[in-house]
Structure formats: structure tokens, C-alpha cells
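I am attaching a structure below and will ask some questions about it afterwards.
One protein chain omitted, others in place.
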Amino acid sequence: MIEFLQHLGENTRTSFTKLGRGTFFLLQTLSGILSVLTRPRLLLKQMYSVGVLSFLIITISGLFVGMVLGLQGYYILSDFGAEETLGVMVAASLVRELGPVVAALLFAGRAGSALTAEIGLMKATEQLSGMEMMAVDPIKRIITPRFLAGFLSMPLLAALFSAVGIIGGQMVGSGLLGVDEGAYWAQMQTKLDFQDDIINGVIKSIVFGFVASWIALFEGYDAIPTSEGVSRATTRTVVNSAFSILGLDFILTALMFGDN
Amino acid sequence: MDNSVSPQSSLVSVKNLSFSRGNKKIFDDISLEFERGKITAIMGPSGTGKTTLLKLIGGQLFPEKGIINVDGNNVHRLRRSELYNLRKRMGMLFQSGALLTDMNVFDNVAFPLREHTHLPESMIRTLVLMKLQAVGLRGARKLMPNELSGGMARRIALARAIALDPMMIMYDEPFTGQDPISKGALVHLIKSLNTILGLTSIVVSHDVHETAAIADYIYVISEGKIVGQGSPKEIQQSKSDWVQQFMTGAADGPAHFHYPAKDYIDDLLSTGKRY
Partner (left out) sequence: MQHTRTQDTLVGLFIASGIVGLFFLAMQVSNLGSFTGHDGYTITARFENSGGLKVKSPVSSAGVKIGRVSAISFDTTTYQSVVQMNIDAQYNTLPEDTTASVFTAGLLGEQYVNLEAGGSDELLKDGGNIEITQSAIILEKAIGQFLFKSASEKK
């Protein structure tokens, strides 16, 4: 029993220490933003590997999620004779929830794990240490551009996911199931609010992008520099990002859509 | 080179250094001097913290006790920007080479120049080609690090380490895992760079012959203590059993072949235990 408590205490302490290290790491990363902005080429290169390379998985998944929503929504709504509101259902679920959340989960799986592995391997092969000995701060040179790229790409990817999904829902809804196309768009436009729905969705995805990039980069930077350590860190990135994204989604939803 | 004019003869001096990792003492109150323009070697078995010593000198790790002076600066008292300025004058060759994997050979060697200078690209090209020529790999400038053999990667890393014309270079196990030809090439390079550029070199190694061939002075470290020091000749003639074992590579001696265990016969006869 005492051993169990000791173990528990030890674990709690370790996770607090890690949180502290992570926060310090984040501050160092943020402090490098100005110097990155003076060298846009570094940022551009990372936008490519973080954003462009996630483009395909995000748009294809978005299309399918939208199509499934169209199909499922139609069957439920037609029971109430309310097929006309299919557009509202698809768009609201995508813009408010699925767009930011699923895009962020996919981002953590595609770009986040790649970032962790990349940074972890750079650490394992002494590249980070070597950079320090060349009087180059690896956080500013390596971490900050990647962080910024992830942070900037996420809202764009989430918007793409939602937009493609809404089109997918329309394809299934009015192309396959015969919902009036005009009603699909018109109902959506009257019900969805720019401020409450679109902007809040974008805010969500910005927060998720921030957190997912932070976790991915920190896990890589904090990895034990061996092949086993890096593979564990990659797993932790995906698990921790998923937890954080879903937990934050609940908090943000409660804050944003609470009073209505 | 006018190193003889310099007021103090040692570029790096380590005084009463202690450092431990966890409960294990890696260095226990050791002092070393590294003379300007000379090649000083630190030898010892694997796991004696030779790499740690280089990281301490480079200011990446902090000692528990003791002072490390590099060119008159106490490394661990410097402010961050001062430390970075000092590091620009220190080169380090990592065991793996530590080349940046997402850049080709040319960009790797150009990296410190681009980060620290505002030289025009044409001048950077000239400088990079000069450094690559010095290590004999000017023709390999377009290769990516994963296309290089271990020996080539180390030579490229050496070209990068001398890109900013440092005052000293630290070599971390430069000969480990190399075939005889690339070992020979590295021995030749370290020696010639030292004389031509007037560098101060610190070589950490456990390759006895190669190191003895180029070093001016050797420290032998074991279990956190200096067990022998002197010129290669003095070390080879050392009366210490331990140093003799290390230099000749005998399997048993003061450093035991067997990991500590209880009596062999007793161990075999104690049945009923899993381990």
C-alpha cells in the first residue's frame, strides 16, 4: 500500500516536472518568433512539410466525413420530414465540432508524429547538440519555425476540412438523396452565424494547432535520444495530443456555446 | 603562429572538476591543462565520461565543482550571449558527425557561415570549397548526409567545424568504427590541421595507436580519476599496471574481465533459484 502511494507520488511529481519543462520550452520557443519572422524562408519550408503534406489527408477525410454526415443526417431528419434542414445539420456539426477536432486529430497523427520523430532523431544523432556547439540556438533555429508553421496551418486545414465536408454533404444530400439544393444552402445560411459558428470554429482550431504543435515538438525535444525513446515519444505525441484536443474542445465548447 | 608570445601557455584549463550523473561519480576532482597549439588526448575505457568532459568544456553541461577556463573565460560564469560568442571560436567534431540530415554537404559546411556572418553567397561558396578541399571532399559537395560513409561524414563535419576558423577543435572519438584507411585519413587530417591552422586540439579516444601517433600529451582517465599522464612515450613506459593494461589491451588485469559476482562454484551449486 505504502509502495503504491510512493509510486503514485513519484509519478505525480514526474508529470509536474515535465509540465514545467514543457512550459519553459514553450516560452523559449515563443521568444524565437521575431527572429523567425526575419527569415521567412525557414518558415516557408516548414509550412510545406506541416501544411502542404497534410493537405491530402485532410481534404479526403473531410469529403468522406461530410458525405457520411449527409447520409446519416438524411435518414434521421427524413423521419421528421425535415430533410430540408440537412444543410444546417451538416454545416453546424462540421464548422463547430468536426472540422476543428477531426482536422486537429489528423494533424496530430500526420504532422505531429512526424515532427516528434524528426526532432527526436535530430537529438539522437547529436544534431541539436552540434548546433549548440556551433553557437546556434536549436530552439530558435529548429523548433520555432516548426511551431509557427503548425500554428498557422491548423486553422487553414480545419477550414478546408469543413468546406470540403459541406460540399461532400451536399453531393450526397442533393445529388443522391434528392434534398433540394437551394434549401440545403439557404437553410444553412439563415441558421449559421458568422460570429458564433465560423469564428468560434476558427478560434478552436487555432488553439488546437497551438497545443498539438507544442506537444509534438516538446515530446521530440524531450525524447530519450535512442531509437526506442524516439518511438515512445512519437506514440506519446499522438496520445497526449488526442487527449488535450478533446479535453480542450469540451472546455472551449462550454465557453463559446454555453449561453444560448 | 605566434602562440609562444601568449602570456599563458594553456588555452583550456580544468581545475578540480567534479561531476556526477545520478549516483555515479563521473569525474572526481580532476585537473587538466590543454596547451595552445598542441594536440592533447584524453584516453580511457568506454563509459568514463570522455564525451561529458567535452560537453563541460563547451558549456553544455554544468560541473558540480571546479572551474573550466577557456582562453581566459570561466565557461560557466559567462552570460548566454558571451558563451555563444566563445563557442564560435570552438569547433567540435561529434562522434556521429552530427551533420544536419535535411541539407546536402555544401549547405552543411556553409551552415555556420550563413548563421553567423552576412557574407555574400559568392564568398561563402569560395570558403566552403576551400574547407571541403582541405578535407579532400570537394567533389562530394552535392551529396546528402545519408549518402556518405561514416568516415566521409566525419571529414565533412570537420570541414564544418573549421568553417569559422576556430582557435580550437574538440574531437569526440574520431576513430571509432572506421576502417584502417579512413582512420589513417583522419589521423593525417587532425595532425595537419593542427600544424597548418595552428589550432589547439583536444582528442577524446580509446584508440591507442592512432592517438599515440598524433598526441603531444596524453591523459588517461579511469573511474573519474587521472591514472596516468605524459607524452605518448612516457605513457607507454608507465609503471602503472592499469595504464599498461589499457595500452596493451590485455583482457584481465587491474580492470577485471569478470563483472562482480559471488563465487562461481557456490553459484552453480545453489539450486532452486531462478536466477
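Lettered A and B in written order, each chain numbered from 1.
Just so it is clear, a residue touches a chain if its C-beta (ideal position, glycine included) is under 8 Å from a C-beta of that chain, and two chains touch if they have at least 3 such contacts.
In this text, all values refer to a predicted model and were calculated from it rather than measured experimentally.
J.: Which chains here would be touched by the one that got left out?
T.: Spelled out, the missing chain touches these shown chains: A.
J.: Touching the absent chain in the whole complex: find that residue among A:172, A:188, A:238 or A:252.
T.: Here the residue in touch with the unshown chain is A:188.
J.: Can you tell me which of A:159, A:172, A:233 or A:248 touches the chain that was removed from the display?
T.: Once the missing chain is taken into account, the touching residue is A:159.
J.: Among A:8, A:37 or A:52, which residue is in contact with the omitted chain in the full complex?
T.: A:52
J.: Against the chain that's been left off, what residues of subunit A make contact? List them.
T.: 44-45, 47-48, 51-52, 55, 80, 82, 91, 95, 153, 155-157, 159-160, 162-164, 166, 185, 188-190, 192-194, 197-198, 201-202
Note that in this section only the chains that are shown with their structure count from here on.
J.: Where the centres are mean C-alpha positions, what is the separation of subunit A from subunit B, in Å?
T.: 43
J.: Okay, in this complex, where on subunit A does subunit B touch?
T.: Interface residues on subunit A, with respect to subunit B: 121-122, 125-127, 129-137, 141.
J.: Spell out the part of subunit B that touches subunit A in their complex, as residue ranges.
T.: Listed in rising order, the residues of subunit B that touch subunit A are 55, 58, 60, 84-85, 87-88, 90-92, 94-96, 98-101, 111-112, 115-116, 157, 160.
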